[in-house]
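Would you mind keeping the following structure in view while I ask a few things?
Note that one protein chain of the assembly has been removed; the remaining protein chains are unaltered in position.
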Amino acid sequence: MKAWQRQGVGLENLKLVDLPTPEPGPKQLLVRVKAVSLNFRDKAIVDGVYLPHLMTQPFVPVSDASGEVIKVGSEVKKFKKGDRVTSHMFTKWLDGTPNKDDGAHALGGPKNGGLAEYMLLDEDATVMTPATLTDEEASTLPIAAFTVWFSLVEYGKIKAGDTVLVQGTGGVSVYAVQIASALGAKVIATSSSNEKLERVKALGAKEVINYAETPDWEKEVLKITEGKGVNHILEVVGGQSINRSIEALALQGHIYIIGFLESMMAEVNVFSLLAKQAHIQGINVGHRRAFEDMIRAFDELDIRPVIDTVYSFDEALDAYKHLYKGAFGKIVIKVSE
Amino acid sequence: MKAWQRQGVGLENLKLVDLPTPEPGPKQLLVRVKAVSLNFRDKAIVDGVYLPHLMTQPFVPVSDASGEVIKVGSEVKKFKKGDRVTSHMFTKWLDGTPNKDDGAHALGGPKNGGLAEYMLLDEDATVMTPATLTDEEASTLPIAAFTVWFSLVEYGKIKAGDTVLVQGTGGVSVYAVQIASALGAKVIATSSSNEKLERVKALGAKEVINYAETPDWEKEVLKITEGKGVNHILEVVGGQSINRSIEALALQGHIYIIGFLESMMAEVNVFSLLAKQAHIQGINVGHRRAFEDMIRAFDELDIRPVIDTVYSFDEALDAYKHLYKGAFGKIVIKVSE
Amino acid sequence: MKAWQRQGVGLENLKLVDLPTPEPGPKQLLVRVKAVSLNFRDKAIVDGVYLPHLMTQPFVPVSDASGEVIKVGSEVKKFKKGDRVTSHMFTKWLDGTPNKDDGAHALGGPKNGGLAEYMLLDEDATVMTPATLTDEEASTLPIAAFTVWFSLVEYGKIKAGDTVLVQGTGGVSVYAVQIASALGAKVIATSSSNEKLERVKALGAKEVINYAETPDWEKEVLKITEGKGVNHILEVVGGQSINRSIEALALQGHIYIIGFLESMMAEVNVFSLLAKQAHIQGINVGHRRAFEDMIRAFDELDIRPVIDTVYSFDEALDAYKHLYKGAFGKIVIKVSE
Partner (left out) sequence: MKAWQRQGVGLENLKLVDLPTPEPGPKQLLVRVKAVSLNFRDKAIVDGVYLPHLMTQPFVPVSDASGEVIKVGSEVKKFKKGDRVTSHMFTKWLDGTPNKDDGAHALGGPKNGGLAEYMLLDEDATVMTPATLTDEEASTLPIAAFTVWFSLVEYGKIKAGDTVLVQGTGGVSVYAVQIASALGAKVIATSSSNEKLERVKALGAKEVINYAETPDWEKEVLKITEGKGVNHILEVVGGQSINRSIEALALQGHIYIIGFLESMMAEVNVFSLLAKQAHIQGINVGHRRAFEDMIRAFDELDIRPVIDTVYSFDEALDAYKHLYKGAFGKIVIKVSE
């Protein structure tokens, strides 16, 4: 089969190769990949900065994939040939608490991922693709949508009527606008582009703030919320931004630390943290049971994934380059028809 | 002021009288009542079967009221003259755990309720009327809508994609269809009338079952849910119905015991309860903090309260008689313009 | 190997036979059984009233066993030869929500249990035996102790200072006295025997009630708790007892339905349930993650399991007969040195 393989650090070591088509073990599925989507993690893996001690052998990159089951192992019970399925990245984190070695069993590094004509999925680490989504759309769920869901629903127990602050318009952030709005929350979105703010308004955001025009955006958030602050903040920026987030937070509000676009270090004002009795939660995707919950929710909620650009399988490197530049919503690679 | 007064057991002891217009204490509001709505509790109070030891003195009945603030006490901070407000029944249950004597401080018995031109509300037991609702609509929130919210959101931590079974089409049940649907849950509704089932479908129910035509409705529920059962059941019937509910439940599903239309006693099959690891939760409305949460949610969700009939103040007894017969949604009494 | 085998309904169909010593699969452990303990479930399986549709083939009975690892499968990582281990009954329920087919993968029926010289345990369904307990003591943990733990800790989030009502002095109840006391709760215990009440006092109960002498024991509970009622009740009796339990409960208190010694049906007073805002929770043991939590707790708490009688392997039928009569604490069968 044709496959892209990560053979070392840097985009120049992402190579299109021929690999033997794998055979499913007793509890595995052989899946013909239709589409994959890219995440910040995929970039960090190419750059060699994401758990490099685990990424020592060549592997097929990209964790998030949707496709069709071609063949099932002898003991598989939950899926059959022809099923439309989507991958679950942490293949051993199924429910409850995470495991110490989840990283060592993650798809798209060090386990083979979806940027190939075929991939193996463990029966336990696979979910049914929602009937309402195309394969390209569904391939954007496993990290980007699910990180938002796991933050707001599993950790934050979000309620309709809560207020949510979303920073920026990358893949996670656009989903945050859509999912939080669909759950009945009031979303306040920030961006440095008024054009993008118009687009997130169309996706459900009730209030928007251009942080280039309003650098003290936390004060604007307090004004919008009549001094109460917001209940949930998805923090993707890192660095000093977190202190503005704490100021913008309601008493006992939640900050989900999802990314670190600006800096790996965040200098936190501890006194503000105490005074707000803030919850800060580090997020690292989630478990399969909650992913299945979200799939069911997508069947009820009217959320249409926002795809910035679809690249062909041969254009995979262009897709990565787009990821480096930033996108509005998700970047998808179509692997096969 | 003109007021209806409950002077004893039975509708014949509900009397239209003249009472002195009350004066607000330092932390109270004087409210010109615009509308009240009736609940099963109001009937039980008239019938003398609801906490009769507390209902020994005459009082103005009906707990659920919306109106306009006419005057505020000297220490009131959260409301001002002209505010549109709605009552909170358990005036001492503000947050967290309930108090032993909440029943003794409930509106509409033994404390004066809203079936009068004016009423006093404690500042702490009052919420702002949602801007999106009329007074008549808002008067249906304090028990009927809030009981559903407190069950599903506070106790049940409902998630979008969950399944909810709703029995019948009374005030609580119609709200259950609307609220659960708006929260992204998949609602299965039951009724003995196909015409009513059409109406709940229009309000959001995805699946309906006519239990007169399908007495073993729990089997139909299992079929609809592919054998999984539902996550939440709002039980308003009592009697033997609860065992069908347990059969229809998913593992670790929730049954909220809200009413007892058929019988005060429920003969429960304990083995099924164990096997399902069911949660059964007795519901008795809820606290003010959660009521305020719901108000905020109504501002985001698109829920239009379903009012069966609006009666005039003079027709209050007819409104009660309608309540005895049953209604589709809520019965409202318009008290003033 | 020598093994007892359940070949049909009734104690007369529990037969001592010779079976081939099994070989562990890649993720299994071969365990030399040292001791097993009996539970109400083992009796119900012999009687043919527990999930009889699953118990159609002969199997080795008794789910709860402790022993020593003799051999490990090729892929086993967490255990090694010589480890002291204890069985986890629901071999597929590892964390989070239960599975529909957990009953089909339970030890001691339909899967082979521990009443044999050797048994196979799945690596995932095994816990380390606490260093502080003998094998005989540890064999009493998997159902009796763990049912109490899962009720009070996982479901009930018990806090030190809570009050707990424990009925009777069987295996679960004695553990309830010990565990709840060790967690800092105040235990009220009931029994019809003053001698047994003295013994549970020695095990930690602060207050005791002889329900033969005080049939309205719920009133005594209210008196002891200054009218507040208790926060947690472990209900093992069934039948009408549950309404007394509801009366004895604090507002928003928990009743864990664990057994049904008297009757499979419980006629519940729904109005009391509502007024108390009671939580009723059906209990069916629990998952491995929580079992491991409890094991760690036993290493910190000073709980010495109460064993009524230890029988030899050949006396297994006598042990069952003792179970039918009732015991104070647990009945153990010593399988090997």
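When the chains are written out, they are named A, B and C in that same order, and each has its own residue count from 1.
Throughout what follows, contacts are C-beta pairs under 8 Å (C-beta built on N, C-alpha and C of every residue); 3 or more make two chains touch, one makes a residue touch a chain.
Keep in mind the model is a prediction, meaning the values are calculated, not measured.
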Return the single residue from A:22, A:58, A:73 or A:98 that touches the missing chain.
A:98
Tell me which of C:80, C:159 or C:321 is the one touching the absent chain.
C:159
Which listed residue, A:1, A:70 or A:268, touches the chain dropped from view?
A:268
Tell me which of C:11, C:51, C:104 or C:182 is the one touching the absent chain.
C:182
Going by the touch rule given at the top, which residues of chain B touch the chain that is not shown?
94-97, 287, 289
Since one chain isn't shown, list which residues of chain A touch it in the complete complex.
97-100, 103, 227-228, 238, 251-252, 257-258, 260, 263-271, 273-284
Residues of chain C in contact with the chain not shown:
153, 157, 159-162, 182-186, 293-301
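In this section, only the chains that are shown with their structure count from here on.
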For chain A paired with chain C, centre-to-centre distance based on mean C-alpha positions, whole Å
42
Give me the residues of chain B that touch two or more other chains.
none
